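The complex is shown incomplete by one protein chain, all other protein chains being positioned as in the whole.
As written, the chains take the letters A and B, and residue 1 is the first residue of each chain.
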Amino acid sequence: MFSAVKKYNMAKSVIKKSNIHISENGLENHQPEKRLEVLKTYKIYIGGQFPRTESGRYYIATNSKGKKLANVCLSSRKDVRDAVESARNAFGGWSARAAFNRGQILYRMAEMLEGRKAQFIDELMQQDASRAKAEHEVNLSIDRLIYYAGWCDKYQQIFSAVNPVASSHFNFSVPEPTGVVTIIAPQHDSLLGLVSVIAPVIAGGNTCVIVGSYDKPLSCVTFAEVLNSSDLPGGVVNILTGKASELAPWMADHMDINAMIYCEKDAATQKMLREKGAGNVKRVIVYDKINWYSDAGQSPYFINDLQEIKTTWHPIENIGGGGSKY
Amino acid sequence: MIAETSTIKIPNFSLSPRVDQVGIEERAARVTKRSIKKESKLNGLLLALNMIDLTTLEGKDTDGKVKQLCYKAQHLHDAYPGLPTVAAVCVYPSMVKTAKQALGNSGIKVASVATAFPSGQSTRDVKIRDTKYAVANGADEVDMVISRGKFLMGEYNFVFDEIAAVKEACGSARLKVILETGELGSYDKVRRASDIAMYAGADFIKTSTGKISSAATLPVTLVMLEAIRDFYYETGKMIAMKPAGGISKSKLALHYLVMLKEVLGEAWMNNEWFRFGASSLANDLLMQIVKEKTGVYQSKDYFSID
Partner (left out) sequence: MAKAKNNTLKLKFDTSWNFAPAPESKSIASIKDKYDLFINGAFVKPSSKKHFKTINPANEEVLSEVADANAADVDKAVKAARTAYDKVWKKMSGKERGKYIYRIARMLQERAREFAVIETLDAGKPIRESRDFDVPTAANHFFYYAGWADKLEYAFPNRQAQPIGVAGQIIPWNFPLLMAAWKIAPALATGNTVVLKPAETTPLTALKLAEIIQEADLPPGVVNIITGAGATGAALVNHPGVDKIAFTGSTDVGKIIQRAIAGTNKKATLELGGKAANIIFEDAPLDQAVEGVINGIFFNQGHVCCAGSRLYVQESVYKTVVRKLKDRIETLIVGDPLDKNTDIGAINSKQQLETIHKYIKIGQQEGAEMHQSSCALPGKGFYCRPTLFTNVAQSSRIAQEEIFGPVLTIQTFRTEDEVLEKANNTPYGLSAGVWTDKGSKIFNMTTKMRAGVVWANTFNKFDPTSPFGGYKESGYGREGGLHGLSAYVNLI
C-alpha cells in the first residue's frame, strides 16, 4: 500500500485538474453516486396474478395538491368479467375449506400486513394522511383481520340452530356462503374500508371482486400483495382499480354474481344496483352509514349478510321406548 | 338371486356390504404414516419392482416399441447387479406375439388387455374373440374390462355372465378384471363390482384402465383388498389384486405394500398375488434403490427410459 501512495505522490505533480481526491489512507474515492429508486407499477389482482387492465387504459392518481403519485389501471368491464370468472372458479375450493383453515389464512394476512406496516403507512401518507392517522388506520386494519380470523369457526355456532320440529325429525339450520360477491369499496378509508368489507365476506367462505377507492388507489393494490403472500388461493379475492360508476352497472347486470355490496351514499346508484340486480335476484347490500373506525365497523353480522341458511330434515326412528327412562 | 356354483354360494349383489367413505379414507391415510427405512425400505423397493406390470397401451405402439420395452423389462438397470425383473409386460392383443418372442424364457409374463379395452362398449362376440386372439398368441394373462354401463344400470347378471364367459375363453391364462373404479361413483359400488368379479371367476381384480384421469387410489385399493379378504374367509380362495394408474412414485408404492401387508398378509406379498400397473414407477424405484445403496440423491439422466 505504501509503495502505491509513493507512486501516486510522484505522479501527483503531473495531474493538473482532477475531481479525484485522496483520502488519508491513500486510496482514491468518488463522491457517492445517487441511487435511483425503482418505481412501482400499480397493476390489478385477478386469479392470484397481477395483470394490467386488458383495456390498456390508465388514470393518474394524485394527492390533494395535484402531485402525481402513480399511473393506475383504469379497469374495464372485461376485467370485471375475468375477475368474476376467477372468483367463481375459486369458490368451490374456498367454501369447502375447513373453517379453521380459513381462520388460519386470515390470521396470516394479519401477520403479513403487520410485517409491511411501514410500507402501508408510507402510502397513506403519500395520499395526504398524517403519520398518526396513517398508523392508526393500518393498526386498525391489522386488528380487523385478526377479528375476522377469529370468527371463521365461530359464526356458525351463533347463527345456526337445531329446530325442535313437532314431527319425529332431526332438523338443523346452518349458514352457507352465498357465492361470488362484487364490492364497491368505501371510497374514503381506502385501506380500512377495503379490509373491513373483504374480511367478513371471505371469512364466510365467499369469493369476491372488489373495486378499490378511485382517489386513493395505492393501498388496495399493495394489499393485493399481502393477500398474495398469505396462502390465500388465487381468485378468492380479486382487486380492481378504476371508476366505480363505469364498472358497477356491469356488475349489477352480471348473471353469475350472487351478491353486491355498495358502500357509498349515492341514492341513484343504490337504486340502479337494485334494479339491475333483480335480473338474477342478486342480494344487494348497502353499507353507506358505517363508521369503519368505530366498533360498529366490525361484527359477525357482516358475515351473516353474505350467508344463506340451509335447513335439513332427517327422520328419527322411534323404536319402542328403550332407554328413555333416565 | 341366490344360485350355487360348485360349493360357493353366490350372494345377492344388491346387498353388498356398505363402505363408509370417511372411515375408509382415514384408514388408508393411516397407512401413509408408516415409516419405511433402511433395509425394510430397500427390500420394499425391490419387492415393488418385481411386482410391476410394465405397460404400453398406446394407439401408436409398434413392434419396435414393444421390443424395447421387453428388453427394459429384463434389463432394468444392469449397472446395479442382482436386481429382480418386473413381473409382466402389458400390451394390446396385436402386440402379444412380439412381446412373447422378445421375452423368451425370461420368466416375465405377457399380459394382454382385451374385451374392447378400454371402454368395453361392444358385443359379447367381439369381446370373446378379442380374448381368444390374445390367448392364442401366447398371452399368460388377460386384463378385461367390465361393462360399466350395464353395472350402473343394475344389470349385475349381465356383468357377472360376461366375466364368466371371458374366464372360460381364457383357458389356462389368468384373468384380471378391470373395474374402472373411477367410473363407478362410490366406494360402495367398488365393493359391489369387486364381489361380482370374484364370484364370477376373476383371478385378479384390478382398479383401472389407466385411460381416464381417475385411477388407482389408496382408499379404492383398500376397499378391494377388504373385499378379497372377506371372499377368502368365505370361500378359501385367494384372489390377486392390481392397482393401476397414478402410481409413479416409490413412496406411494411402499404405502401400497404396507396396506397389502396389514390387510392380507404374507401369502399375498409376491407378484403372483399383487401387481402394480405402472410405467414410470420402475425408474423411480431404481433411483431410490441406488440412493439407498450410495446415500446420494439420483438424477433421471442415469436411468434408461426404454
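List of remarks:
Assume contacts are C-beta pairs under 8 Å (C-beta built on N, C-alpha and C of every residue); 3 or more make two chains touch, one makes a residue touch a chain.
Treat the numbers as computed from the prediction; the structure is a model and nothing was measured.
Contact with the chain that does not appear here is found for just one residue of A:Q49, A:N89 or A:Q104, A:Q104. The chain that is not drawn here is touched, among residues A:Q31, A:S294 or A:N318, by A:N318.
From the options B:K67, B:R229 or B:K291, the residue with contact to the unseen chain in the full assembly is B:R229. Even with one chain removed from view, subunit B keeps its contact list with that chain: residues 5-8, 17-20, 22-24, 26-27, 33-41, 43-44, 47, 226, 229, 232-237, 257, 261-262, 264-267, 269.
Against the chain not shown here, subunit A presents residues 99-100, 103-104, 107, 143, 146-147, 149-154, 157-158, 170, 300, 314-324, 326.
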